[in-house]
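The structure appears below as structure tokens.
What you see is the complex with one protein chain gone and the rest in place.
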Amino acid sequence: MAMMTGGEYLASLNDGRRIFADGEEVKDLATHPQFATALDLVAGGYERHHRPGADAQGPYFMIPRSREELKDLLELLLGWDMVTVTTSQGLLALLTAAARIRPKSEEYARRIEAYFEYCRDNDLRCVQAITDAKGDRMRPPSGQGDPDSYTRIVERRPDGIVVRGAKLHISSAAVSHELVVMPTKKMKPGEEDWAVACAIPVNAPGVKIVNTNYAPRDRAADFPVSSRHNMPEGFVILDDVFVPNERVFLAGETEHSATFAHSLGLWERLGGTAHLAEYGDTLVGLAQLVAEANGTERVSHIREKIAEMVIYATLVRAGLEAAIANAEASPEGWYFPSELFTNAAKHYGAAEFSLMIRHLHDIGGGSIVTAPSIADVEHDEVGPFIKKYMAGKEVGDGEYRTRLFHAIRDFTADAYGGWQLVTMIQSGGGLYAQRLVARKHYPMDDAKALALKLAGLSKD
Amino acid sequence: MAMMTGGEYLASLNDGRRIFADGEEVKDLATHPQFATALDLVAGGYERHHRPGADAQGPYFMIPRSREELKDLLELLLGWDMVTVTTSQGLLALLTAAARIRPKSEEYARRIEAYFEYCRDNDLRCVQAITDAKGDRMRPPSGQGDPDSYTRIVERRPDGIVVRGAKLHISSAAVSHELVVMPTKKMKPGEEDWAVACAIPVNAPGVKIVNTNYAPRDRAADFPVSSRHNMPEGFVILDDVFVPNERVFLAGETEHSATFAHSLGLWERLGGTAHLAEYGDTLVGLAQLVAEANGTERVSHIREKIAEMVIYATLVRAGLEAAIANAEASPEGWYFPSELFTNAAKHYGAAEFSLMIRHLHDIGGGSIVTAPSIADVEHDEVGPFIKKYMAGKEVGDGEYRTRLFHAIRDFTADAYGGWQLVTMIQSGGGLYAQRLVARKHYPMDDAKALALKLAGLSKD
Amino acid sequence: MAMMTGGEYLASLNDGRRIFADGEEVKDLATHPQFATALDLVAGGYERHHRPGADAQGPYFMIPRSREELKDLLELLLGWDMVTVTTSQGLLALLTAAARIRPKSEEYARRIEAYFEYCRDNDLRCVQAITDAKGDRMRPPSGQGDPDSYTRIVERRPDGIVVRGAKLHISSAAVSHELVVMPTKKMKPGEEDWAVACAIPVNAPGVKIVNTNYAPRDRAADFPVSSRHNMPEGFVILDDVFVPNERVFLAGETEHSATFAHSLGLWERLGGTAHLAEYGDTLVGLAQLVAEANGTERVSHIREKIAEMVIYATLVRAGLEAAIANAEASPEGWYFPSELFTNAAKHYGAAEFSLMIRHLHDIGGGSIVTAPSIADVEHDEVGPFIKKYMAGKEVGDGEYRTRLFHAIRDFTADAYGGWQLVTMIQSGGGLYAQRLVARKHYPMDDAKALALKLAGLSKD
Partner (left out) sequence: MAMMTGGEYLASLNDGRRIFADGEEVKDLATHPQFATALDLVAGGYERHHRPGADAQGPYFMIPRSREELKDLLELLLGWDMVTVTTSQGLLALLTAAARIRPKSEEYARRIEAYFEYCRDNDLRCVQAITDAKGDRMRPPSGQGDPDSYTRIVERRPDGIVVRGAKLHISSAAVSHELVVMPTKKMKPGEEDWAVACAIPVNAPGVKIVNTNYAPRDRAADFPVSSRHNMPEGFVILDDVFVPNERVFLAGETEHSATFAHSLGLWERLGGTAHLAEYGDTLVGLAQLVAEANGTERVSHIREKIAEMVIYATLVRAGLEAAIANAEASPEGWYFPSELFTNAAKHYGAAEFSLMIRHLHDIGGGSIVTAPSIADVEHDEVGPFIKKYMAGKEVGDGEYRTRLFHAIRDFTADAYGGWQLVTMIQSGGGLYAQRLVARKHYPMDDAKALALKLAGLSKD
């Protein structure tokens, strides 16, 4: 019952978990190249947060109880590694769901609160496991050729349930402790077996995680961003996993099946918007730096594009501020951000993201993808030529400018950049989902009343 | 020293002012068709706000002293007629300028405060007169063929100055009391005569106002919006107008010449953003109403477009909330909105406005411009046919749907709609100006630091 | 059997037709203000084309028999009034439908050809009457509360049929001779009565046309475009109109019900694209002229916007050229443009039109809607001031620049401009329809083969 150090965290992963990558089972996570950076990041987070004492608690277990605390949480979150972020988001999503289903099921709400305390007291890291395999998207879970296409209960025992299925896109699963499993969508009557939410330790028998990773494994100097920030993407197989009752948060109550996904969606999109706001600023910064290095920062069309990027970053941030300013309290006194503003901001930020990348590429020029490697910069014969010819304006030297191009390539036009392009669109459920939720939470009756008044068609 | 009633306001305009329209001088403003609606609106505003007593004051003279008061002001503003809005904006802009130039010129700041009190105590209506004729845009005021292309001081007397020039796009000038004259842009050393700000009564000798007006003058039933909301656009000629010293706020100090325009820009864009937020909601409401009347509100591509409109309206509002949440106090304790968020939100709202109109037209259909007139709907022979065939879904009847189309046409696809398309872009100085100001107030050094850190190029 | 002069055309309209406007029946079309411009335009067209002789024929009755002739036709079309354009489009659409249904119904094809010759030999003007009232859009014709919501056959007689319903958005109907009636969409088995295509003279008993018109009726100098180009929009009521067999082109064969609309769609979109290409060039020209008059034609962000407008106009024209270059011949040797390129170009041109208008407004400035009227320019006292202050760069004088602003306002930001915004989107069936048809005619199998090859998943 205490916080873990980085070393304790690394040791804790040696728990029998079954991890696969590159066509083989990974016997020693700590030494496998696909996980090195992720483990460094997470262990570093433990080390940085660690405080001694039996009742020390990580700040990522904070439940915001005011708009100010919610704002503080978002600022802290930007400094955390991804698995710490998902721990906070996943548990807040569970608590949000608890608040929403408590009137119907006090028992599930109690279990969720107990689980939250368990994670907090043991300083565990959690990931949310939500997206199912889905099979044929046009058919419901019960109409699939393979009933396991959506994760389901295959056995109900007195002491718990047995679940089977797969959960996709589970970032960092291999380096965390807990899987927070939720239904991927609303289940209908008759689909009780697919209405399942629960918590599963990563090392539970039957859990197998296949990992992919976009990051380069060598030439770190040419990959200044992704060599320091990358996480494995987990394909989580639940091969008849037993879950004891105390960790079951939904087991057939279809009327609550969408509550978890909606709750998670809210927190994921809020966190996603916070990251988009920071990325927006980062893209502006990169654009300004590379324009200055090229000596084009006063060229009119370059300035215009940077101004558009400034407006983008500022509007995403405005959406975030409005989501917080319009946060509402649950009966428990927990503060949840505004669904409307969160979704609108996330949609805008994600939808325009690729245009901002285009602007950066337009400003930076072809050297983003053609700049020689740092190893060549350091070569005895050609290195001095590269430095000579890559020198731009007096800002920095040729090596500085070369490194800047590598950073832009790595961040926006290489494996990590491509991963970002996709995840910006897909995180929190895709653009379509964000439009749907924004419309649902919009005060349409007020808008219609405004329009009727304008048209002279109001009854009053 | 009291508030005016609507009748007192109308009487007050009979002050010798020289107003021109349709190729003639207007001898009786009150009975001329071009001004009828405007006078109704302004007189109605006086009547509604009127309270007896010598020290009663209109709420449009409020100086916000906290973020909450600033938010309240914006909500009030949406209910005011345009000339009341410009009174508030123009005087707040003057006070903002006073706060900024006070360290250099206590006297000008004092005169502005005295002028503010004069307007407030006499319940006057003001318009800001800023845009000059400009002549050849690529040349400075001092390099024009005609030195009057920018309004200038042609004579300096002991008791005041004489100004000459023209001020363009001065909405509602003919129906207000005071012209708040400001330089249209930054003047440089050597251009002292063009660095002039002052207040001029509309009926001052030498002032001539030529008016245009987009509004229809008959068939009000087919123009449900513009027949109730329209203002004359004034082309204000300053034909050697004398201004006493007490009303002169700048007379040659080129270093402060841009302060007035910047201050006004801030308040105009804030007010413009507030209106855009309301218009955004109104467009959503119209889109939803017409989709319901057509029976297409569940069609997927219609829902998607309405969702995009919802996101637009919500993001403009988010920008407004962030502009207020980040407002800052002057030494006087007056609250001014955030330049960055105000400009970013105004830019987004204005830039995407025409796309939202396109969505509405796409959703509504061709009847927006082809629906028969209300007079035809009421015709004995063809009226019943129109009602029969214009009936859509069970929402309302054929006449309701016809009126809805007229409202959409009038608001977005007729003279008033065209006026809106242009003024959304141009109000507060055009898209380019908003990009410029947003960039100027953006914390670029922070963005660069973020980017350098990402690139591994930070010094620390 | 000869071409008509302008005077003969005007006389021909005195044929008992029943026309309504402004809440009254119009007894004398020629003297009613709503129709004056339209009659001038059409009569002028007759006069210009007139050649004597019994076998003289208007060029608008040309059937293109090669790609070159198709290209010639499109160039001619840009010089015609709208009702001459619809005569050509409507008849070519009928012939296209004839070619498509001939294998199934030689008789209908024969009647269409005979009708084409009748119109040509008598030099008649036709409009296509397609859009039905539609009632509740989500319900089929047979499921409406009012079965007349879609035009239908209410009686079948040995010598012909009797039709009832309304046709909407029928531009110029009141000033043409013939209504070419077609089903608005595909009808299904059981909806035989709604599968009706035929030709109806405008003066047939039971036809009543209610007209609306966006154009101003006075101050022509302030409306240089719409005072010379406007047409009444007809709401056509078919109050049990008898159609003899020879003019019936479809009467129950639901399998051909969509053929007419598809054929018309193709020609309408082709003509629409030709107009968009010309409008694109016109918008570029206006933007360049106003930039030159303002003296901003060398300002970087102005140049960039004009370049974007240039690219827009050029791409619409490219689409048109590709539609012609890929035209295909029917068995009759008639050339029909490519569905794919026509729809893609029309979609692009229509979808981006409002952005081009925004660019023009951004470039032109607020004087687009605030420039004083020409009557004021001519006023003794204020006229000289307006000329003085509206003078821009040395291009033209103040009056020239004022007139330019009026042209831009009238063309893009007043009643005519609003009518254009809507009709650009809606003509030829709306953006959605163009996406649908483009996708339908796209060689998707080729694209999939390319993708499979790229992915290394080709079978071969």
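For clarity, chains are labelled A, B and C in written order, and residue numbers in each chain start from 1.
We take it that a residue touches a chain if its C-beta (ideal position, glycine included) is under 8 Å from a C-beta of that chain, and two chains touch if they have at least 3 such contacts.
As the structure is a prediction and not an experimental result, all values here were calculated from the model.
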Touched by the hidden chain, restricted to displayed chains: A, B, C
Listed residues A:Lys104, A:Arg157 or A:Lys393, member touching the removed chain: A:Lys393
Of A:Gly295, A:Gly333 or A:Pro443, the one touching the omitted chain in the full complex: A:Gly295
Sole contact to the chain not displayed, among A:Gly16, A:Gly190 or A:Gly430: A:Gly430
Omitted-chain contact residue, chosen from A:Glu178, A:Asp193, A:Glu233 or A:Glu321: A:Glu233
Contact residue for the chain not shown (choose from A:Thr37, A:Thr131 or A:Ser257): A:Thr131
Touch residues of subunit A, complete complex, unshown partner: 20-25, 131, 133-139, 145-146, 148-149, 165-166, 168-169, 208, 210-212, 214, 219, 233, 235, 237, 239, 294-296, 298-299, 301, 351, 354-355, 357-358, 361-362, 364-373, 375-376, 378-379, 381-382, 385-386, 388-394, 409, 412-415, 417-419, 421-423, 425-426, 430-432
Hidden partner interface residues of subunit B, rising order: 300-301, 304
In subunit C, positions touching the absent partner: 224-225, 228, 278, 281-282, 284-286, 288-289, 303-304, 306-308, 310-311, 313-315, 317-319, 321-323, 325-326, 340-341, 343-345, 347-348, 400, 403-404, 406-408, 411, 435-436, 438-439, 442, 444, 446-452, 454-457
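Quick note on the criterion: only the chains that are shown with their structure count from here on.
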Label of the chain whose CA centroid is most distant from the centroid of subunit A: C
Rounded Å distance between subunit A and subunit C, as computed from the means of their C-alpha atoms: 51
Centre-to-centre distance between subunit C and subunit B (centres being mean Cα positions), rounded to whole Å: 37
Junction residues of subunit A - those touching two or more other chains: 304
